[in-house]
Structure formats: C-alpha cells, structure tokens
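Before any comments, here is the structure.
Note that this complex is displayed minus one protein chain, with the remaining chains in position.
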Amino acid sequence: MWQYILRRFTYMIFTVWIISLITFAVIQLPPGDYVSTMVSQMINSGMDELPPDFEQEVRAQYGLDQPIYVQYYKWMRNIIRDGEFGYSWIYRRDAKDIMVERLPASFAISAFSVLFIWMIALPIGIYSAVKQYSLADYTFTLIGFIGLAVPNFLFALILLFISYKYMDQAMIGLYSQKYETAPWSLAKFWDLVKHLWIPVVIIGTSGTAGLIRTMRANLLDELNKPYVDTARSKGLSETTLLWRYPVRHALNPFISTIGWILPSLIAGELIVSIVLNLPTSGPVIFNSLMDQDMYVAAGFILILSTLTVLGTFISDLMLALLDPRIRLS
Amino acid sequence: MDMTVHEQAVVLGMHEESELKLEVATQWQLTWWKFRKHKLAMFSGGVVIFFYLVAIFAEFFAPWERTQYIAEYVYAPPQPVHLFDDGKWSPHVKGLTFERDPDSFKKIWKIDDENKIPITLFAKGAEYKVGLHWMPVPYLNDLYFTTSRHLIGAKDPTQPMYLMGADKSGRDILTRLIYSTRISLSVGLVGVGVSLMLGITLGGLSGLVGGWVDNVIQRLIEIVMSVPDLPIMLAIAASVPLDWSVIKVYFLITLVIALRSWTGLARVVRSKFLSLREDDFILAAKLDGAPQSRLIFRHMLPSFYSHIIASLTLALPGMILGETALSFLGLGLRAPAVSWGVMLQETQKVAVLALYPWLLWPAAAVITIVLAFNFLGDGLRDAADPY
Partner (left out) sequence: MTTPLLEVTDLKIHFFTDEGVVKAVDGVDLTIERGKTLCLVGESGCGKSVTSRAFMQIIRKPGKLVDGSMLYRFKKDDGTDEIIDLAKLDPKGKPIRQIRGQEIAMIFQEPMTSLSLMHTVGQQITELIRLHTGATKHEARNRAIEMLQRVGIPKPDRLIDEYPFRLSGGMRQRAMIAMALSCNPTMLIADEPTTALDVTTQAQILDLMLELQNDYGMALLFITHDLGVVAEIADDVAVMYLGKIVERSDADTIFNNPKHPYTQALLRSIPKIAMQRDELEPIKGMVPSPFRRPVNICQFQPRCNQRFEACSRVEPVSTLINENHSVRCLLYEDVAAVHQADTEAVAHG
C-alpha cells in the first residue's frame, strides 16, 4: 500500500515537472515577447522616438536576453525557493498577487463542480442502471446528452442573454458589490459560495452526462457478475444487495474518473469565466496569453495543472482505500 | 463462446464443426443487426449523413454565394416563408423596410407586407461547379459540370431572401451556416484521423509489447490527460502568426484539438489488446500455431474495428466543440474561413446578441450534430458488444 502511494506520489511530482516544462515551452511559442508588444504599442500611441537600444535594455532588465533554459531554471527556482511567480508587465504587480486574488474562486468553482457532478451523477447513474430502459432511464440519458451537447460557452451565453433580457444583471458575477474589492474573509467567501451556483451548474451539466454514463455502464456490468447471484442466493434483499455488492464494485472506476474530469472542469471554468467575465483565472489567463504577459500565464497554467494532478492523486488514494486489491498488492 | 462449445463438445465426444459455421455470423453482421434496433442511433446516423451531404454540396444547398452580401441589409431579421398568397399556392417571403432610430441612428427593420418576393425550389442563382475540379490532378479535375441551380432561392436573385436573417455585413446567415458545415465537420474528421493514428499506434504498442514500453506510454497518457487542455490550446493558438494562410491555421488548430483526444482511443485499444490476448479464440489461434502478425490482423483487429469506430464517433463531437470554442474566443480559425465558432464570435457581446438573437443559429447546428454523433456513437458502441 505505502509502496503504491509512494509510486503514485513520484508520478505526481514527475508529471508536474513535465507540465512545468510544457507550460514554459508553450508560453514561449508566440513570436516576439512582451517587450516587442510593448514597443509596438508605444509606437502606435505616437512615441516614434525610442532610444535605439531601448528594447535590448528592457530585455536585459527582465532577463529575457538569456537562453531559454536559464530563464526556465530561474523561474522554477524562484517558485520553489521563494514562492515567487515572476512579474506581470500588464498589471505591473507580482504575478503571485494576481494569482492569490483570482485562484481561490477558480478552485471553489472547480471543487463545487466536482461535488455537484457527483451528487447528481451517482444516484442517477445507479437508478438508470437498475431501471435500465425505463422511462426515467431514457429521460435522464436524454437530459445528460443535452448537457453534453451544449458547449459550456453556449450555455453561459444563453444564460447571459436571458439575464440581460429578462432580469437585472446582478445575477452574473461572483461577488456582491460590497465584497468585490474587499480582502479575503469568511463573509466574502460565503458571498462567493452564494453566487457560485451559476458557473457550477453550467460547468457541472456538461460533466454530469459523462459520469452518469460511466456509472450506469459500470453498474450494468457489475449487475451481471456471478457474485451478485451468490449474494442473491443468500437471501439478501434487493436493496441491501445492490448497495453492498455491485454499487461498491462500480464505485472504483467511478472514482478514478475524477482524474480525467478535472482538466475539463478547469477548461470549462476558464471559458465560462471569459464569457461571463467572472473575476477568476479565466479572463486573466486569456488576456495574458494574448498580450504575452508570460509569467502570469505560465503561473496560472502551472498551478491549475498541478491542481488537476493533485486531484488525480487524491482519487488514486481513495481508490487504494476502497479497493483491497490495490491496498494489499 | 465458440471455445466453450468446442471444449464441451470434446468432453461429450462430439467433433463435427461444420454445422457450427452456420450459426456464427460475422462480427460485422452481428454489429449491424444490433445497431439496426437502436432507432435513435439510426435516426442520428441519418442526421449525420445529412450534415455531411450539406457540407459536400454546400454550393447547392446555400441560397447565396459564399462571400455575397448586400450592404444595406445589415442585421436584417429573418424573413418567414409563406406558402400561400390569398389561398393560392405561391411561395414567397415578405420584403423588408427600415426606419432610422432617431437617437442611435440605427436601422430598425420592419416586414414590408406589401412587398412579396416569390421564392422557389431549384432557383437560378450564382454559377458553381460540381465534381472533381478541386483536385490537383490533371484530367481528373476536368470531371465536373457547371450549374446555377440552388435548392431554394428568390426567383429574382437580386431580391433579398434572408431565411435566417443577416449578420453585421449583410451576409445571409443560412448561407454562411451551410458553408461553415464544411470546416466544422471536417475539422472533426481530420482530427479523428490524427488521433486514430496516434491512438492505435501508441495504444497498440502499449498493449502488445507491455513492460516498460507500456509503462512509458501510460505515463505519457496520464500527463496528457492531466494537463488542462484549454490553456495550452489557447497558448498554441495565440502563437499563430497573423500572416499564416487559412489552410495552415486550419491544420494547426485541428492538430491541437487532436493532440488531446487520442488518449482515450489509446486506452481503448490497449485494454482491448490486453483482454484479447487472453481471449479464447486468440488462444485457439495460438494453439494452432498462427504467427504473431497474422494473429493481430486476422483475429485481433477485426474484432474491435467496431469498437474503434464507436470510440471515434464519440470523439468527433469533442473535436467539433473544441474548434467551436477556440474560434468563438477568436483564437481558432479566422475570416475568411467560416466555421460555426467563427460565426458565434459575433455573439460574444451580449448587447449584440440581445438585439439580433438570430446570430445564435450556428449554436443550433452545433448542438444538433454533437447530439447526433453522441447517439450514433452510443448505438455503435452497444452494437459492437454483441456478447
């Protein structure tokens, strides 16, 4: 068991490291860098008289003239040693501060989405499997499919449209006005939770369909296994039997799905926040990518990726607790 | 199944297999019989085929030419079709007039009940070619014909006929929607091709070779699956130089979308290979001394072609949605290419959307095709598991 956890943990660290490489490489992809963006903006705004080596100087100041592996090394070193994620050229502040401000809401949305999805998918999946081909099964399946087919951004767009046309606009947004710029506090968090349900429902519905189908398929598989007949031949009631045996077995693959559901939740959160213009990571990542504010983009992507990897790790742990075959091997 | 019958036949001392053959339908037949019973999947298959037909013959289905616009009809509302005029068969749409809003000076469109624009099926319009003219192969590309018939259109092609309304430059939404089908649907196909290659190669290697190869590939899949794809896709898409051609951007975007979805397929392929390795009939073939390659291609692959097709069908909607989302954010395809995502870009501003809700038509197309692919894939997957 400990060996298994240790191995999973090593994988996690390794994965995060690879992700940091990918992230940094991808951030470097766009042609030019922030300095060139800045220079062209300055020229656009009418400053045609820049000092001849202005670009060089700024680059040297930010270390942009160094080879990329040196830049990567410094970036990683600062993160690990000081928890510093670099400087945002657009916002003119530390990237870390922006992250502290924006990430909690993203985490909250993702976490609540997972809960939402589980709370819906688990009972419906079980019900659909037990009552296979019933009217309810078909209805749930259909609703699930529609949730799957309506892309997050469209759902957000439609909600936005409805709220714009028929309600006061306060429905969209994550905080009440008085908390908008307030520092983090319990009251602000509670306020956030109250506003969270819109993005959570939008993001959740698209994930629920997949999980309902997973749970239903798993359970249908398990319902036909011989051990169910054995349990039935003992004289257990159908309900006890269902919960004690097949559901218990079907839960394992269900739990391991959290690993792959997180990335899509993050993606959903990004795009929904962009559409609804929520004060979470989404719009910041989008803008920083567009404007080559590389440390901000890289920091956000790194943390969000680490979060998903951590989610996978946690689901592995839960799996080990639930499944004796893993625990005892 | 065959194996157990066989085995027990031996126990009970029977060994005539010729009669058994009669009972063993091919995998394809079994799949097809099962599939036929899924009415919804069959219907969805029809919808998918219809969409692809529209994509292939877009010139015919679209009432207008691809880039055609009438500048004065900016944001013209949809003109409903009327089939009868005074109780007589005379299909037509009503014309449009406008007033200026005194404050914003915007056009406010009104249906002009007096002005009836007759429309007809197989209307004459812009000329176009049907055939192989687009092929870069000499002689083959002479195989085409020219026509100017469109499925539906105004009898007088200079008259406006906006069945789904117009966009910000006075272009026909329906026409653009039809041409978009081409890109939106083919992105899925090309992407599926890419992930098919990656998935089968890596998943097959993983399942067949096993050992450290399997381990490395599994790690790779885990990493790819745990990276939140959207930011990476955004970053890559943001890096596309502005001067790239439409084709180049198209392939890059397709590749980016496909880079994620191969993992699912690789897993299916791997687990299939693993389970097939233990399977009775492979065992039987092994006992008969069949060589490895024959084993793979004659026995293993055919038994999960249907699985692969089902997985691919289920992967397609994800790619279509991916392209749509990227283009919606303005990071995917760009004009002059049109896809559903590109069209939906216009709806980003909710104030625009509130005034011109017909801009949302592409969303209906997205939802329809994604639903159709999902139902179809589900039916295929069920059918692929005959036992």
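Going in written order, the chains are labelled A and B, and every chain counts its residues from 1.
Going forward, a residue touches a chain if its C-beta (ideal position, glycine included) is under 8 Å from a C-beta of that chain, and two chains touch if they have at least 3 such contacts.
Just so you know, these numbers come straight off a predicted model, no measurement behind them.
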Legend entry - Omitted-chain contact residue, chosen from A:Leu236, A:Met290 or A:Ile303: A:Leu236
Legend entry - For subunit A, the residues touching the chain missing from this view: 224-227, 229-238, 244-245, 248-249, 322-325, 328
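Everything that follows uses one rule, which is that only the chains that are shown with their structure count from here on.
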Legend entry - Distance from the mean Cα position of subunit B to that of subunit A, given in whole angstrom: 27
Inset, instruction - Please give the residue numbers of subunit B that touch subunit A in the complex, ascending. - result: 219, 222-223, 225-232, 234-236, 238-239, 241, 317, 321, 324-325, 328-329, 344, 347-348, 350-351, 353-354, 357, 360, 363, 366-367, 370-371, 374-375
Legend entry - Residue numbers on subunit A that touch subunit B, as the complex places them: 11, 14-15, 18-19, 22-23, 26-27, 29-31, 145-146, 148-154, 157-158, 160-161, 164-165, 259-260, 262-264, 266-267, 270-271, 274-275, 285-286, 289-290, 297, 300-301, 304-305, 308-309, 312
